[in-house]
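All protein chains but one are shown at their positions in the complex.
After this line comes subunit A, so read on.
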Amino acid sequence: MVDRNDGDMPRRAPFLRVPKYFGQLGHFGQLGRSRAAPNVHADQRRPNAAGVQHMLQTSPAAQSASTRIAPAASSDVAIDLSNVTRRFVTPDGKAMTALRDFTMTVARGEFACVVGPTGCGKSTTLNLITGLAPPTAGEVRVMGQPVSGIRPDIGFVFQTDALFPWRSVLDNVAAGPMYRGASRKQAYEKARDWLNRVGLSRFEKHYPHQLSGGMRKRVALAQTFINEPKILLMDEPFSALDIQTRTLMQDELLRLWEDSGASVVFVTHDLEEAVALADKVYVLTAGPATVKSVYHIDLPRPRVMEDIRYDPKFVEIARVIWEDLKQEVHIGQKRTLEFGH
């Protein structure tokens, strides 16, 4: 049941090494969380090693998982953040910690989602990977190399509309290859191919403002995928879309991703979106954010977004993770009301 993904080697999650967490500042996940759903196994950070072991041994799913808990070969790891802390100084001179002791590993071809309460520092994880925000402490490695500057094999889909409004759809999609020195002819050829893949061939002469929100996101996806990124970072890309369009776009994304073999880090505040899309879900604590727990989602692929949210297995997984996330949301909410930020 859990191992349905086993034939699917490149996409399988290399399980986080449990012992790695023990030495770290224990985070206090709720105890007594041994009734994990059969198809969710959480590597939870807690000071109590026995608790984790116990949990792993109670569920048959976890048992098979424990056999897989072995240090992943480093060549399999696409993104590796270890004990990263990110502090910055606000314009009024106060130091803020966005991320504290953050550890995350994403394998090649793996789809990881990061969920957490609003404003906890989720997006900071992405900026660390792009190199736009250097870590204050800890190390960020992408494809085995420490991050220094923007890597050419990274793609980024933004929450807000980051298309160039003065360029036609075709010119927007062709931007990546043109920036990278391709000739206009080559770039257009490639852009037309990608527009075809996202179903927008008829709209290549349109300007972004003439398209609907969903179509603009399609353009953004084509614009990102045309560079054939090995690392794909997404910052709540579909949060501004209505729910129906969002479902369609999620399907579109999974289809494009499955063809590309890229490793994805997808930040969202929508837990159902995370569970539906991901191989692995990271739950963050209310800011300063650190990893609260990691869940492996064993729903079979290919997944159909329109139906998956009514799958009982999906519902159960989402419920279990929500129990975990709920507390952080409450803490975050309370803090917002108390301090106004």
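Please note the rule applied: a residue touches a chain if its C-beta (ideal position, glycine included) is under 8 Å from a C-beta of that chain, and two chains touch if they have at least 3 such contacts; residues count from 1.
Operating definition for what follows: contacts and distances are computed from a predicted model.
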From the options "cytochrome-c oxidase", "non-specific serine/threonine protein kinase", "NADH-quinone oxidoreductase subunit L" or "NitT/TauT family transport system permease protein", the chain left out of the display has the UniProt protein name "NitT/TauT family transport system permease protein"
Among listed residues A:Ala98, A:Leu128, A:Ile154 or A:Leu221, the absent chain is touched only by A:Ile154
Tell me which residue among A:Leu81, A:Leu99 or A:Ala175 touches the hidden chain in the full complex.
A:Ala175
Can you tell me which of A:Arg167, A:Arg192, A:Arg309 or A:Arg335 touches the chain that was removed from the display?
A:Arg167
Chain not shown, touching residues in subunit A:
130, 132, 150, 152, 154-156, 158-168, 175-176, 179-180, 207-210, 223-224, 227
